[in-house]
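All protein chains of the complex are present and in place, except for one that has been dropped.
For chain A:
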Amino acid sequence: MKEIKVLGSGCANCKNTAQLIETVAREQQVEIQLEKITDMQKIMAYQILSTPGVVIDGQVVHAGGVPSRAQITNWLT
């Protein structure tokens, strides 16, 4: 079970990122718990400069732009 957080103020790219992660997780049959963080103060605690950011099990793995399918698969498996 991976705990995934998508950091972003709720713009289109952030929504797409969260959706894509869910899709890939379903395809790979990986169990995840996805949480969207929209509160700026909480987002800034992760010290990222651009959103959307992706945090997996407490580790920032991505910041800025929608990640590619290959990247997500890489994180999940």
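Side notes on the structure shown:
The rule we apply is simple: a residue touches a chain if its C-beta (ideal position, glycine included) is under 8 Å from a C-beta of that chain, and two chains touch if they have at least 3 such contacts; residues count from 1.
The rule is simple: contacts and distances are computed from a predicted model.
Only one chain is not pictured, and the protein name UniProt records for it, out of "diguanylate cyclase", "3-oxoacyl-[acyl-carrier-protein] synthase 1", "ABC transporter substrate-binding protein" or "Permease", is "Permease".
Across the entire complex, the residue among A:9, A:33 or A:74 in touch with the chain not shown is A:9.
If you put the missing chain back, the residues of chain A touching it would be 8-9, 11, 13-14, 40-41, 43-44, 47-51, 64-65.
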